[in-house]
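Of the protein chains in this complex, one is absent; all others appear in place.
Let's look at chain A:
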Amino acid sequence: MTDIQQTATYNQVRTRIREHVLALVGLPDIADDQPLITDHVMDSIAAVQMVAFVEGAFGLQVEDEDLELRHFDTIDGLVGLVTGKLGLR
């Protein structure tokens, strides 16, 4: 994959995660570094849904060692988790 392709895919991941988070929390916009779980923007059911979404949308298996709060608390964290597992940097 070329750098341009990598960047395009990276951006697609971010867009897809942003869209899903916005739909989950029911807000028109949210900052990529806004804490979702620790600031109670997202409840525990939504947090469960995020794990299922990441696995389903990107064909990944979220393992025990991935379950760090920093991976799920912000859009940035989610993008980092997914792109890391997909080998996109």
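As a convention for this text, a residue touches a chain if its C-beta (ideal position, glycine included) is under 8 Å from a C-beta of that chain, and two chains touch if they have at least 3 such contacts; residues count from 1.
Please note the rule applied: contacts and distances are computed from a predicted model.
Trainee: Name the chain not shown, per its UniProt record: "Phosphatidate cytidylyltransferase", "SCP2 domain-containing protein", "Molybdenum transport system permease" or "Alkylation response protein AidB-like acyl-CoA dehydrogenase"?
Mentor: "Alkylation response protein AidB-like acyl-CoA dehydrogenase"
Trainee: What residue numbers in chain A mark contact with the hidden partner chain?
Mentor: Against the missing chain, chain A presents residues 20, 23-24, 26-28, 40-45, 47-53, 55-56, 64-65, 67-69, 72.
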